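Quick one: the structure is below, and I'll ask about it shortly.
Every protein chain of the complex appears in place save one, which is left out.
Chain IDs A, B and C follow the sequence of writing; residue 1 opens each chain.
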Amino acid sequence: MDFAFTEEQQMLQDSIRRYLESGYGLEHRARIVAGDEGWSPRTWAELAELGLLALDIDEDDGGIGAGPVGTMLVSQATGAGLLVEPFHSSAVLATRVVSLLAQGERRAQLLDALASGEAIAVLAHEEGDGWDAPLETTAVSEGDGWRLRGRKACVYHAPMARWLLVTARCADGVGVFAVECGADGVDLRAVRTLDGQRAADIALDVLLPTDARLGAGDAAAALGQALDRGIAALCADALGVLDRILVATVRYARERVQFGSPIGRFQALQHRMADMYMQVEQARSMTYLATSACLQDDPDARRAAISAAKVIVSQAARRVGQEAVQLHGGMGMTDELDVSHCFRRLLAFELRMGTIDEHLRRYRETVQADGA
Amino acid sequence: MDFAFTEEQQMLQDSIRRYLESGYGLEHRARIVAGDEGWSPRTWAELAELGLLALDIDEDDGGIGAGPVGTMLVSQATGAGLLVEPFHSSAVLATRVVSLLAQGERRAQLLDALASGEAIAVLAHEEGDGWDAPLETTAVSEGDGWRLRGRKACVYHAPMARWLLVTARCADGVGVFAVECGADGVDLRAVRTLDGQRAADIALDVLLPTDARLGAGDAAAALGQALDRGIAALCADALGVLDRILVATVRYARERVQFGSPIGRFQALQHRMADMYMQVEQARSMTYLATSACLQDDPDARRAAISAAKVIVSQAARRVGQEAVQLHGGMGMTDELDVSHCFRRLLAFELRMGTIDEHLRRYRETVQADGA
Amino acid sequence: MDLNFSPEEIAFRDEVRAFLAAHLPEDIRDRVRRGDERHVSDDLRRWQRILHAHGWGAAMWPVEHGGTGWDKTRQYLFEIECAAADAPIQLPFGLKMVAPVIMRYGSQAQKDRFLPRILDGSDWWCQGYSEPGSGSDLASLKTRAERDGDHYVVYGQKAWNTLGQHADWIFCLVRTDPAAKPQRGISFLLIDMKTPGIRLQPTKLLDGGFEVNEVFFDDVRVPVENLVGEENAGWTYAKFLLGHERTNIAGIGASRRELARLRRMGREFRRHGAPLIDDPLFATRIAQVALELEALEVTNLRVIFAEARQQAPGPEASMLKIRGTEILQRISELQVEALGARALAYEEDVDGDGEDVPRAAAQYMNLRKLSIYGGSNEIQRNIIAQTILKL
Partner (left out) sequence: MDLNFSPEEIAFRDEVRAFLAAHLPEDIRDRVRRGDERHVSDDLRRWQRILHAHGWGAAMWPVEHGGTGWDKTRQYLFEIECAAADAPIQLPFGLKMVAPVIMRYGSQAQKDRFLPRILDGSDWWCQGYSEPGSGSDLASLKTRAERDGDHYVVYGQKAWNTLGQHADWIFCLVRTDPAAKPQRGISFLLIDMKTPGIRLQPTKLLDGGFEVNEVFFDDVRVPVENLVGEENAGWTYAKFLLGHERTNIAGIGASRRELARLRRMGREFRRHGAPLIDDPLFATRIAQVALELEALEVTNLRVIFAEARQQAPGPEASMLKIRGTEILQRISELQVEALGARALAYEEDVDGDGEDVPRAAAQYMNLRKLSIYGGSNEIQRNIIAQTILKL
């Protein structure tokens, strides 16, 4: 049992943290968010320079091989920094899908492009009818290749991606297909998300070459593993936001004077901040547990831990977010302080990659099936 | 719209309140509770003298005809006084069943005996598998009468009753049968209840005369009406307890000094007592609504209101009970103060005549069926 | 005790319903339903004129000033029916806030000048109470007004000014005696928004919208005849106003409307192929909040009844405010839960496009304000503890 981090891991986190603290302030970010593109290619290039886009690529593939723990530490920093660039979508989730499935030259081509920041890829999986609803998108053999048909909903960072990694039902199980964003039959409707990021609803009716499919045979197990790692990293991102919003709230309570006293002296508010603190600490514990579970051999144990973490961190996100706004009073309602931006990212976190209800159900079913 | 009470109604409540305040203190009650019988026939006789056992008997039947509102007001007082005598079981619930079903001489005989305090009757309905579970007790014609077979669980005040009014499935629907407690084939196992009252688990295999059945044909509608009136009165009883426990808690908080200050000055505790107050007031509102609904013509509207009240009052019972103990600190854990006795009566209330879950389900199904 | 409305009250409710069916313009109703506030100024003024033409411009005013003279029960029924019909709210700043102060403490000239124009929708009022440093602790306000001949010269800054961008007038609390104790040196001024030196700066809110402003006063000259009552006695009027603000504070009408919308969403949205409402967990959460709303409705009627009999009109309002805002916030939260990941797509400050979807998340964020504004729920709990429980 060891809750310490290696020096390398700490350095990774420090590098991204310092980078965001010095060059990614609220105003700078607001300009990116308000811009046409919704992201900064320059920031992206700098993240690549820091090596962060190769963070979770195995050393055999030329990456850093920082694994789930390194990804967790960096994700905490991207959350605390309210980063809107597609670190999670491309460098974590899509990179993991490629790492688990793609072979040969295709693998090298994709991973190199992702690691260098030259291209962005995103996993297009959810379809709008619930996080783990059965796939309606299908891929069937047609001529020399595949006919891929279906819709994907609110795919984060799709508007800036070169590749969509699209999940579909095939005759032999689940397939994941690399689709060029500009290909014929790929219809992207870009949307803004409530946490200031960009996403797209995607309609697909596209003919793909045979080798568009990553890996052979049913990819369900690999996909499940990649999604769970994505959830663990998203929990870490939310944890970073939680840390920031709690610190901001406590600081505000120390400084804001009403009725001749800092409001942090009022016992009712003290007890509520103590509750916020405890929720953040439980969220931290569960983020650690989820990260640790990413390397579990037993998929049921992994799923239970990941869902448990998503529930606890989401509940902390909702409660701590609401309380932070409330304790900031009117100021918490404005766009001016970071608390409102943290609130929105926490709300988006709660709704992404499975809601509280959906993960409670998966946890219940996994644990109960165990007879535990 | 009128939330005022008539002078007669107020006088009814005052008479029982004064009676209990002057002669039914904690020590006196503790002796009754610890006694072999678990009730005081003298108290019962005095309640009869006050006219309270005829409270909800119609004037045509020689009673006071105070109806649901009068019953509510008196029940608040029996709750606040922590009365263990079978007012609710006999003078409210059984009396209502008899009033709705019994005919002719049987009716007069039963109501006179109940009103005078000469005899006690209790409704034996629940069987232990959920409040509104289908009846397993059956009554079939046998010779000149009925063969009644089944079990009833935790029937409040059965040990002191002369008559059990037993519900059973018959060929033509639900029947209610008046069974003498001492009859052959009636097996009572007396139990104490967690709120210091007496009840019995009952096994029945008994041959009854034809006229043991109260009323003709399916009694389901009348039974439903009587049970709902019983729930409304039980809510009022709990409301009386809630009022008492809240007053006791606020008084304790004003008087108990820690760290040089009455604990009621600590803002965190103030806010929690404000929440307790609001819960008690919502419980009051819903008790009024349930009482008012007793006279509703539309059974669905009545059921929805009764279940709504049982949920809200039960939730208040749990939360206010727990908070009252907590705010009393160690003293709240002792048998010495009224808070612990109130806590136990509130807990029993929550579990009697349908739990929160059961009534939430009935409410949901009733309201949803309405398409509301 | 009788919880039913009287036959006269039922007839009144039917009359309101019939009026709304006949006179609420369809375009306004549709915009309200969608949460489209692009024409909010026109819509609210137009609706006020329609109500006024019918004699219903001011449900809560006495007849002598052109009000309906309705009792609290009828005012309550009117509010519920308007909300159920998706009528716009009537902004409180003129009708419920400054008007009662003018009626009670204003000069005859002020009454003659201001009240009719509030009633017929000509004047839109806004509020100048809170300041950046004075939220819950209102008496610490700093905006000052110095007498200069026939004028006060106002200098300072107000915050959380709602919809002032459309307003003709603002009522302000200003400090006229800096030497006095905080509550003693405050005056109550009526200020024309067109006066030179007033500048509005919109505050972007959590949901991305712009419904409040900061208002800067840079040596704004206000004629002394626009002082209400006496100089330095403004705290009395301010408290009187805050008491009046609390009419219909429980917001039953809004909660009922949003609960109906939530139920609609539960039937329309599917999760894993089945309507959400068939999920027992979700259905139970809806039932729970519906129950709490029922309890609050009865409580509200109890308070109305007590008020009509001159009993305790005061601190019970705190309970209505707390529970009313908690319930509406909870309904709104459940709407977002109903949407799930559908709520992620979000355009800031763009109005509804006829769907429940985009509004629900914006509304959820916007309604976080309910427990903060109008006397935060913490302040309300203090009031209950101290005034009702005497702690």
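Just so we're on the same page, a contact is a pair of C-beta atoms (placed from the backbone, for glycine too) under 8 Å apart; a residue touches a chain by one contact, two chains touch by 3 or more.
This is a predicted model, so every value here is computed, not measured.
Here the chain not displayed is in touch, across the complete complex, with A, B, C.
The omitted chain makes contact with just one of the residues A:64, A:148 or A:286: A:286.
Against the chain not displayed here, chain A makes contact via residues 1-5, 69, 250, 253-254, 264-265, 267, 270-271, 273-275, 277-278, 281-286, 288-289, 291-292, 308, 311-312, 360-361, 363-364, 367-368, 372. Touching residues on chain C toward the chain that is not drawn are 279-281, 284.
For chain B, the list of residues touching the undisplayed chain reads 126, 128-131, 133-134, 153-154, 191-194, 199, 201, 258-259, 266, 268-269, 318, 322, 325-326, 329-330, 332-336, 340, 343-344, 347-348, 351-352, 355, 357-358.
As a working rule, only the chains that are shown with their structure count from here on.
Each chain gets a centre from the mean of its Cα atoms; the one farthest from the centre of chain B is A. Chain centres here are Cα means. That of chain A falls 54 Å from that of chain B. Centroid to centroid, with C-alpha atoms defining each point, chain A and chain C lie 39 Å apart.
Once the centre of each chain is set as its mean CA position, chain B and chain C turn out to be 43 Å apart. Contact with two or more other chains is made by residues 267, 270-271 of chain B. Contacts with at least two other chains are made by residues 378, 381 of chain C.
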